[in-house]
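Subset of chains shown; positions unchanged.
Order of writing sets the labels: A, B and C. Residues in every chain begin at 1.
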Amino acid sequence: MATKPFAIIAGVGPGTGASIARRFAKSYPIVVLARNPQNYQSVVDEINSSGGQATGISTDLSDSKGVKSAFEQIKAQFSGSSLAAAVFNSGGGFVRKPFLELSEEEFAGGFESQGKGAFNFAQNVLPLFSPPATATTTTTETGTQQQHPPTLIFTGATASIKGSANFASFAAGKFALRALAQSLAREFGPKGIHVAHVIIDGVIDIPRTKGWVFESEDAKLDPGAIAESYWHLHTQPRTTFGFELDLRPYVEKW
Amino acid sequence: MATKPFAIIAGVGPGTGASIARRFAKSYPIVVLARNPQNYQSVVDEINSSGGQATGISTDLSDSKGVKSAFEQIKAQFSGSSLAAAVFNSGGGFVRKPFLELSEEEFAGGFESQGKGAFNFAQNVLPLFSPPATATTTTTETGTQQQHPPTLIFTGATASIKGSANFASFAAGKFALRALAQSLAREFGPKGIHVAHVIIDGVIDIPRTKGWVFESEDAKLDPGAIAESYWHLHTQPRTTFGFELDLRPYVEKW
Amino acid sequence: MATKPFAIIAGVGPGTGASIARRFAKSYPIVVLARNPQNYQSVVDEINSSGGQATGISTDLSDSKGVKSAFEQIKAQFSGSSLAAAVFNSGGGFVRKPFLELSEEEFAGGFESQGKGAFNFAQNVLPLFSPPATATTTTTETGTQQQHPPTLIFTGATASIKGSANFASFAAGKFALRALAQSLAREFGPKGIHVAHVIIDGVIDIPRTKGWVFESEDAKLDPGAIAESYWHLHTQPRTTFGFELDLRPYVEKW
């Protein structure tokens, strides 16, 4: 029976999600969620073969039944452990189009992915947290040690705070996600759960963007550095919770 | 055959929607939309019996087929006219509950009403606008006169810019609506269409809130005054479009 | 002895200030303030020769003694009247430069003009307001009629919400002005005084910008339309105060 606190990362492809998984796997057994196992298999293998512990589960976060079943599997595997951290990093689910060319399904896709997906994730994740009664390191009832307050982090984007031409679907989804993050921070913060929202403002340096060339060097966000900021947020004590942090390359216009 | 420019108000009950309908009916024939005819019948009768022209159509804005059919009816009735203004004022569709007690349907209800409803409204409304080629008053091809740029206004709330405990559904919907409004303003503004978003921050003085008593007099927003501000936004020339205005009672904490 | 309510417009040159003066002069005797009489003389003459009543007073708003003396003059002239509206529209006072080339005086110039100037204006203006005890039109003690709540409006800019390279002085001043406006709205709103802040986001069509050519027609803000929005804010009842409105040309990028 597992007894160490563990972490769950949702939305793990070869980019930011994989880096966050690697970072949290230094301290916790981790579960990674993605629709397509191809997306997470290599990082799961990498972690397991380098001394960490990782499990991949295929699920579509916008499907509440599927998510519930994934979490039954997680609860069975980590029975007796408490959840240390959870990260919602799902992307996709939207198209970039002139507004009048969007179908209702395309428009709603942003919310399906970012709103409903985050809702399903949060509803399953929150009951697994057991915040300590004081700010100091404690031993929980189940005998597990918890060094940092339980943490739920959501990944935002430029479109979380700005709606733009052709981005109605994505912006509607990302705005809704930020609304959810604020609502949860204000409801669960006082219960000792750290809810945070990170605005990623720029192009991330991932396989898909390898060919995108910029005038300046280092013009893309580094997934490893993003992961370090997520980890930093996780380590903050409940006296000093950060809610929102915006990250961008030094040359980004904003 | 109607030739005067007309206006459409969606979300008309006995409160703000009715006041906006009355205000725009001073200058335009109007169509009001609501799910329940009981909600709009009295204001439709009132306008028609006092020299104005109003038509009520029952439709559920979150149902794209129903909305399309309502707009077929509108286009038949106003064939030859251009649309002067459209207001999305739908409310409802959400519940106030602790997050872990929300069902997926309850959470998504905010987006169904505010996101999808506004999407369906905007997609049907935008093609009916024919912005003049210059800022001055013009006579359009169909011979109708258009004094002000075509205008699409969305009604927001405190929850449009702040997610709060127990308000995840409403905030997610209202944030998504604001994202949509910004996206449309940036896409259709340069085409001469005025898109605006009004944040109503406080309790409105409507039949449902009659019994709500506050310490100070005049502590509730006046629907007639809200309607005057919507009308003012409509009258702005394209040189000077207002995007966002926040309205609240003088004693409101914010 | 004057008994009609009057208005004061500070920062009147040939642009927005003059248009605001003209608009408010349709309803009130007005006083216009500017450092240089050349700036306001023509609009004062124009108003007086077309049936209105206008007085120009030369003063530097960042000089508290000078402002006090200007207001002594105003109080003598309008003894027995109450102040209906006051607009702070001062510009200038800043330079656009790379940060390391700014002198301390240049940097502080933005605050001198926008922060200290607005402070001096507000401190002298606020005691002249006598808000009615109820929202309805009332006859004040001095027998004057006051139709709208007393109103204090501040003119902001893009730099009120965004600091940019080379704009440290202007942004620091405009941010400080917005802080002042919010602080006053929250302190004096509950006393029935309407404090508002308007963000002018774009180039205004004034003599100084006549030569600035844009790709699109109507790409500059119309001072007359800006003035109409200020007047609209002034007419709002205390149940429905607008605090912030952003105005920009339809083609403006934002």
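Just so we're on the same page, contacts are C-beta pairs under 8 Å (C-beta built on N, C-alpha and C of every residue); 3 or more make two chains touch, one makes a residue touch a chain.
Treat the numbers as computed from the prediction; the structure is a model and nothing was measured.
The complex is built from one repeated protein sequence; 3 chains are visible, and the structure file as a whole lists 4 copies.
The working rule: only the chains that are shown with their structure count from here on.
Between subunit A and subunit C, the least number of touching-chain steps is 2. At the interface between subunit B and subunit C, two copies of one sequence, more than half of the residue numbers in use appear on both sides, so the contact is built from largely the same positions.
In terms of their C-alpha centroids, the spacing between subunit A and subunit B amounts to 35 Å. Rounded to whole angstrom, the centroid-to-centroid distance between subunit B and subunit C, based on C-alpha atoms, equals 31 Å.
Multi-chain contact residues of subunit A (touching two or more other chains) are absent.
Here subunit B touches subunit C in the complex through residues 134-135, 149, 186, 189-190, 192, 194, 205, 216-222, 225-226, 228-229, 232, 235-252, 254, going by the rule given at the top. Those residues of subunit B that touch subunit A in the shared complex are 64, 98-100, 102, 104, 107-108, 111, 115-116, 119-120, 122-123, 126-127, 159, 162-168, 171-188.
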